[in-house]
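One chain of protein is taken out of this complex; the other chains stay put.
Our next item is chain A:
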Amino acid sequence: MTPMTSRAERTTTYGVLIVFAVIAVFPLLAVASQAFGLPHFSVDAFTGAWRKGHFARYLTNSLIVVTVVVVAASVLSVLAGYALGTMEFKGATVLFYVFLAGLMVPTEAIVVPLYFDLRSVGLDNTLPGLMLPQIAQSVSFGVFWMRAYFRSAPRSLIEASRMDGASSWTTLWRVLLPVGRPAILTMVVLIAMWTWNEFLLALVIMNSNEDLRTAPLGLSIFQGQHQTEYQMLMAAALIVAAPVVLVYVFLQRRFIAGMLSGAIKE
């Protein structure tokens, strides 16, 4: 291979990457430049959207939902993944596949019965009613993810801890979790993102309680009320998308690895 062809290939490679990178960010940059009213920089659209769209309240609601879902789903997933990954008991494999199947259940298939179930127990239009289904969905990924981590954790660690007379509980919290921080962090950021961005469940479950709307639901209502006030709409869209994008920029490797693992079977 001559250096010439090599250089031509490299140019092609960069050309392709640059063109598609531009395509990927163009809509987002366009949104940002509109929102800031470029070239005359101004944040008026943000203050307007913030006030008229009640985004202080909706972002707070989203933050509460995300926090509870992430904490609850992580704890449940760690416990179940630990057992399914390191212990042998009857039905363990079947249980794992039951959790795994949840990864393939689309929200569209459960949202209608869920709405009637929650309504019949008075959980519609409440925060727990919105959190619990999302905890269940997250647990399905979390168990899959944590089981894979616990299976890959060095056996010698578990052995040594057990020889010291540690119970399975102590082994989990003192030995395995500190080592497993990276795996847990990946799970946490993914569950946080999915929960923050969830729209269909919020739309159906928060159908009449305006005070408990989440940020994406608030944005869709705001969009309906301000169809053509593009500058303010764009500012609102940025407000809702920004938290996830910011976390993503810092932890992109975890996002990508985790999201692409979802389809990879054993």
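As a convention for this text, a residue touches a chain if its C-beta (ideal position, glycine included) is under 8 Å from a C-beta of that chain, and two chains touch if they have at least 3 such contacts; residues count from 1.
We adopt the following convention: contacts and distances are computed from a predicted model.
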Protein that the absent chain corresponds to, by UniProt name, given "Ubiquinone biosynthesis O-methyltransferase", "Sugar ABC transporter permease", "Xanthine dehydrogenase family protein molybdopterin-binding subunit" or "histidine kinase": "Sugar ABC transporter permease"
Omitted-chain contact residue, chosen from A:A56, A:M87 or A:L185: A:M87
Chain A residues that touch the omitted chain in the full complex: 1, 6, 9-10, 12-14, 16-17, 20-21, 23-25, 27-28, 30-31, 34, 72, 76-77, 79-80, 82-84, 86-90, 92, 95, 98-99, 102, 104-117, 132-133, 135-137, 139-140, 142-143, 155, 158-159, 162-163, 165-168, 193, 196-197, 199-200, 203-204, 215-216, 219-220, 223, 228, 230, 233-234, 236-238, 240-241, 244-245, 248-249, 252-253, 255-256, 259-260, 262-265
